[in-house]
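With one protein chain removed, the remaining protein chains of the complex are shown where they sit.
For chain A:
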């Protein structure tokens, strides 16, 4: 890193902005329903008055912390702040109910910090090469990648394979509501234009996870409600989190690297990164049966992966000026406004900008530690509030948050309808995570499938013609074969000892 960019980065103005944006990102991310994208969009008017280097640092600091802070409402109230936190929300929430909210959040904070640092290190080392690979991804490759992501939902859930599939398809159905991307035809909208946009993700996640939990807590009698009597002390939680990190060193390293690589692929991002890393973590864990029941290993993996993916997502934006998501799109706009055009030349023409970007990433990941610890210590008192007082407040926040994201009353109906659906599903043993993943990835899968079919004019073999597509396709088919084999084995095993019972009834 050049001296001038170091000086720029450590100037009082730059440090103040990074500190302010770290707190701001933590706040927005921790509010249920407010997303990282929204936080950055609200920043835009302020960036007009900033030096471009400082503006970029502000965006980087905000997104980095907002993605971590999304874990806070997820862990404490079962409302994942971002889709990226949804992969491991069940584990984190159960740990928190068991009185371990602080150590869980600290684990996810430290994992996020390490993931973020690995992400920026990889960005600095191999951004141009990584971007070249990412630009090989057409609709065929993206389709297979999204399919692989979908399979993760079934791979990681604890329910029966059949019920996981059912849950996944409920999510995929919900994703078809609205105008189809490929042919532009409205589906299941009943002529109601507000539904043209489809079911937004944040209201859906709030309904499925938060409202269903509220409904369930209404049902349990007060005496039966578990109260969290003991709260870990700061040092106790810190020690525990450090132990967890030490125990799962290899997990965090694996998920950080994989998270960055997946984040760099167009259309994938932090969401798919967290899910795939969580699934891989479970596959190679020595305790796969404990996933989803309040086990810390998956939290460490997912937490590292989604923050690593943020760094990865900057590769196509930086190297080709093609935004990977709306956050990088806003950032590109700011760069253009200041006469800098992202592209291969930016590395030679404005190296100070690239270095500032890397520096800002590293710095904000470190600044996130104190800010995160502060939020954890302050917010973890929530678990001691009696449930009969906490739950109505959570409901209020959920509805306001859902409304804020779309400015539409439809969002509130979505929360209510999906809350009821989530309650019924959980009461009957259907896992919720696959539904969420179905909603997130349904549109991507469909869009890329239709696009590919239009390109190939219906020739299915075209899905295996390009090298990356063939590799991902075969991998996906292998995973599916494994799932089918496991389902068949389960069915057979269940039938033999259970047959006398069946004849009895």
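In this section, a contact is a pair of C-beta atoms (placed from the backbone, for glycine too) under 8 Å apart; a residue touches a chain by one contact, two chains touch by 3 or more; residues count from 1.
One rule holds in what follows: contacts and distances are computed from a predicted model.
For the chain that does not appear here, its UniProt entry gives the protein name "Tripartite-type tricarboxylate transporter receptor subunit TctC", which is one of "Peptide/nickel transport system permease protein", "Gas vesicle protein A", "Tripartite-type tricarboxylate transporter receptor subunit TctC" or "Phosphate-binding protein". Contact with the undisplayed chain is limited, among A:158, A:231, A:285 or A:326, to A:326. Note on the undisplayed chain: of the listed residues A:166, A:179 or A:395, the one touching it is A:179. For chain A, the residues touching the absent chain in the complete assembly are 37, 40-41, 44-45, 48, 135-141, 178-179, 181-184, 186, 193-194, 196-198, 266-267, 316, 320-323, 326-330, 332-333, 336-339, 341-345, 406-408, 447, 450-451, 454-455.
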